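A protein chain is absent from this complex, but the other protein chains hold their places.
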Amino acid sequence: MSGNSEHSSFEHSSSLTTYVVIWLALLAGTALTVGAAFVDLKHFNTPLALIIATIKATLVALYFMHVKGSSEKMTKVVVISAIFFLLLLLVLSMADFGTRAWS
Amino acid sequence: MATAVAQPVERENYLNKHYGALSWLFTTDHKRIALLYLGSITFFFFIGGFFALLIRLELLTPIGDLVQADTYNKLFTMHGMVMVFFFLIPSIPAVLGNFLVPLMIGAKDLAFPRVNLLSWYLYVIGGVIMLHCMLTGGVDTGWTFYTPFSTAYTNTKIVEAGIAIFIVGFSSILTGLNFVVTIHRMRAPGMTWSRLPLFIWAHYATSIVQLLGTPVVAITILLVAAERLFHLGIFDPKLGGDPLLFQHLFWFYSHPAVYIMILPSMGVVSEIISCYTRKRIFGYKFVAMSSIGIAVLGFLVWAHHMFVAGVSVYAALVFSLLSYAVGVPSAVKVFNWTATMYKGSLHYDAPMLYAFGFLGLFTIGGLTGLFLACLGIDPHVTDTYFVVAHFHYIMVGGAVMGYLGGMHFWWPKISGRLYPEGWAKLAALIVFIGFNLTFFPQFILGYVGMPRRYYQYPGEFQVLNVLSTAGATVLGVGYLLPMLYFLWSMRYGKPAPDNPWNAAGLEWKTPSPPTTFNFDEEPVVTWEAYNYEELGDFPEQEASGA
Amino acid sequence: MPDQAVSAVHAEGHDPALLHHFADAQQQRDSSSLGMWLFLATEVMFFGGLFCGYLIYRLQFFGDFGAASSSLSIKLGATNTVVLICSSLTVVLAVWAAQHAKRTLLLSSLILTIILGFVFLGIKGIEYKDKFDEHHVPGPSFSFENVKIPGQPADHYAKPNHAELYFSLYFAMTGLHALHMIIGAGIFVWITVRAWKGQFGPDYYTPVEMAGLYWHFVDIIWIYLFPLLYLIDRHP
Partner (left out) sequence: MAGQVDAIYIFLLVICGMVALLVFTCLLYFAARYRRRAGVAAEQIEGSTPLELTWSIIPLCVFMVFFAWGAVVYFKQRTPPRDATEVYVVAKQWMWKLEHVEGQREINELHVPVGRDVKLIMTSQDVIHSFFVPVFRMKQDVLPGRYTMAWFRATKPGTYHLFCAEYCGTQHSGMIGSIIVMEPAQYEAWMSGGPAGPLSATGEKIFAELGCSTCHRTDTQGRGPNLQGVFGKPVLLEDGRTVVADENYVRESILDPGAKIVNGFKPVMPTFQGLVSEEQLNALVAYVKSLSSVKPAGTSASTASPDTNAKSQVE
């Protein structure tokens, strides 16, 4: 698949079939999450919806945004630090709102 | 004192390569953009300083007799907003950082020069909107604009000020983005991470905070504006909204923002101390890693601003513990700088005086931070003048001292002229004395119980307030002097040699002022950082006594 | 006359798209890629503030949020998700086409992406109109009387002010997302114009890739928005 001129490296692209497969997986994920919403799983509904969404997001990031194949380790560092700092905000503010009922 | 002005041989440099307003307004040369920033932030610095003087004058007397209560509230709000968003956050990164980051790593320019110019234009647009907001009514909520006061109980121009801060915040994000990509991608061959000057490490850490913190205050401001304009009552207690959510989102950015202000100064002080002691910084790795440590840990501690705001007791425990953890890297830096002096060959020019001032005042500021992080003392001293004194010791004692030290240290490189050494030392002394006279009494005021943002106060606090006002005037004079003699030196100062202090660092290997593309051929770095053993002693300045 | 146009003398075998201060095309592409990823990190934190508010209020007012969320139409939400996923596919095809100098595929997938973007905004417009008609827009006209809380015995009614809080979050999050969609569509129009002029090829396709990264990011935000806003408490 790599292009003809030598100095343009294409570690950033994969074959068309991969893209279509990922696309179908995303559609399946959407269908799954909508279906699962109508099933009463007590308090598992929300975590399940979030898990499905996270899987879909990771698929988009790895294959469509080429995080998977890219030789560039800085991309992975930036993605992971962004997620880390977002979780920091969510978890530490929950440290306040979650523990208000304890006192 | 101005000896016969030797006309510098006219050599092409970034200042005289192009002439005319267009060449400045559409420049993508990082050095010119640094000077554009220098002009605009100095302008805002003196506006903020003017407000500070008015506040101090008002507080001379217990009763409010200089201005109305509303005007006073607008004064301290505008002082806070202008100083924080329009001076302290951009000052060192946008002026010294823009000028020196490419020079220090051996690059021709920043990674995205046009984005750099866009960052300055955003700053100017934000500044114009803020000026318009101030001239046509101003804001009276304090720079923290807590809800529900800012969303429902005042009709001053919150949305306009919010837009101005949003735009200036975006300019800060772009500067941070530019620096991170430049430091990663455009280092000269041989300039490995362990050979980077500590100034670059400090700016790398600052950029991390700018990139990851500023967007959160941006969304917070938008939500306040949305609540005022479109009734999106996310913080509205009547809808079940929680004013503490605003404080969480606001302080999530605003605490790391204080590290945006102090980290660049730490970088400047590392450079100055190593040059004027002719020594390698003690424990380079520790000092570099502590900058990154401060940047990352800075995001974990924000709720120590809210111990009495009604957060749960357990949250207060968590954040107090984490706040003490963030104190350790700062302590390491101070100890390492002090250890650098050991067995050095110290020389006392103005930059070194500012570095000493920084060390002294930042240590006091840092230690009082430990009082505020302590759960036992914080309920008593938060929202009083103790806290005002604490953050002024860090911001004015630390960041501004570092900024002035840096301006003096690199002025020969920026302008190609030497500043008058005698006047500079005098100004440094006046700033140091004026600062301490202004803010040390406020520690006592705070512990005795004078609350913050008070237009009138009980009589027993007056003596300390008079002392503080006296100090403020001295400080005001101290800050005027550098601007005067810097401008004077542009015209009459002695032409500066390429390396007036015989300092280490790639930026001193370019002519001063440097050519538009910094290096004629790409430099190759073969020496370790701060190789003062090869550079030898301080140059014998014939005019060092001037 | 901006500086870098003057710099032609420096670069040997000057590639038109190579900016003066980069050593080679590879360094320039890596810089743009790192720059875009850092910008996406700021966008993650930008939306992060809203998600933090959503998380806290949803845990506090679960029932009322469920009632308010049931008033949204799942069909439109799901179709929008599918539309965005398809547009992600067309964007990836566009990048692939640029890399392999397939001009027609490049232009068609770019145009398809823009069309799908406007379809998404259209559907969003319909949803917003429904909300206006049902008086679910926060503000004086808001009314959310006697709506039952799903999954609770018959006579549990949702509290109107908590519902207004939900809709405040709903409009804030989906409004900000729609704004990003509009910006994205604008970028793709500009990219299509440049593609039409044939500026992209196997050795210079960075702008297409960067626009693609931005678009995928906006798609990821919607992938989270859809379940969180539309699918609370839908079970009988």
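Think of it as A, B and C in the order they're written, each chain with its own count starting at 1.
Note that contacts are C-beta pairs under 8 Å (C-beta built on N, C-alpha and C of every residue); 3 or more make two chains touch, one makes a residue touch a chain.
Quantities reported herein were computed from a predicted structural model and do not represent experimental measurements.
Contact with the chain that does not appear here is found for just one residue of B:K17, B:H380, B:K425 or B:K509, B:H380. Among B:G137, B:P243 or B:P511, only B:P243 touches the chain left out of the display.
The chain not shown here is touched by just one of B:L25, B:A325 or B:V477, and that residue is B:A325. The omitted chain makes contact with chain B at the following residues, 64, 69-70, 73, 140-142, 146, 148-149, 152-154, 237-238, 240, 242-244, 277-286, 307-310, 313, 316-317, 320-321, 324-325, 327-328, 331-332, 334-336, 338-339, 341-348, 356, 359-360, 363-364, 367-368, 370-371, 373-380, 382-384, 447-449, 451-458, 532-533, 536-538.
Panel shows chain C; residues 63, 155-159, 161 of it touch the chain omitted from the view.
The working rule: only the chains that are shown with their structure count from here on.
Distance between chain centres (mean CA atoms), chain B to chain C: 35 Å.
Mean C-alpha positions place chain A and chain C at a centre distance of 14 Å.
Of all residues in chain C, those that touch two or more other chains are 30, 34, 38, 41, 45, 48-49, 52, 56, 60.
Touching two or more other chains at once are residues 74, 81-82, 85, 89, 93, 97 of chain A. Against chain A, the residues of chain B that register as touching in their complex are 184, 208, 212, 216, 242, 244-245, 248, 252, 299-300, 302-303, 311-315, 318-319. Against chain A, in their complex, chain C makes its touches with residues 25-26, 30, 33-34, 37-38, 40-41, 44-45, 48-49, 51-52, 55-56, 59-60, 74, 78, 81-82, 85-86, 88-89, 91-93, 95-96, 99-101, 151, 202-203, 209, 212-213, 216-217, 219-220, 223-224, 226-228, 231-236.
Interface residues of chain C, counted against chain B in their complex, comprise 1-4, 7, 10, 19-23, 27, 30-31, 34-35, 38-39, 41-43, 45-50, 52-53, 56-57, 60-61, 138-140, 142, 159, 161-162, 164-165, 168-169, 171-172, 176.
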